[in-house]
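The complex appears here minus one protein chain, its other protein chains still in place.
On to subunit A.
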Amino acid sequence: MALEINGTTYEQDEEGYLVDLGSWNADVATALAAEEDVELTDEHWDIINFLREYYEEYQIAPAVRVLTKAVGKRLGKEKGNSKYLYSLFPYGPGKQACKYAGLPKPTGCV
């Protein structure tokens, strides 16, 4: 699989995750979301940016439970729950948000 944006090709694995993390940019996130009919809002970006920072620091995509807790701490209690995260990413905040953020699928995510 591959994604083409403005003449640049971005390779994807069989589930649509970006193969080369380093090639990610905001346009890629927008295009990956568009493939799933999602239009990214500021609320989506908060989570995507958070995930990228988390990966930068720890070299892993966090499990949903860890993500939920960390979002609550960073962005406020009203956002640190699965209801809020699922409202943004109905296919699962781990899977879907990590995909848009250009990260691999979270470890332990099946």
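By our rule, a contact is a pair of C-beta atoms (placed from the backbone, for glycine too) under 8 Å apart; a residue touches a chain by one contact, two chains touch by 3 or more; residues count from 1.
In the analysis below, contacts and distances are computed from a predicted model.
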Among "Acetone carboxylase alpha subunit", "ABC transporter permease", "Carbon-monoxide dehydrogenase small subunit" or "Sulfurtransferase complex subunit TusC", UniProt-listed name of the chain not shown: "Sulfurtransferase complex subunit TusC"
Touching residues on subunit A - with respect to the absent chain: 57-60, 62-63, 65-66, 69-70, 107-108
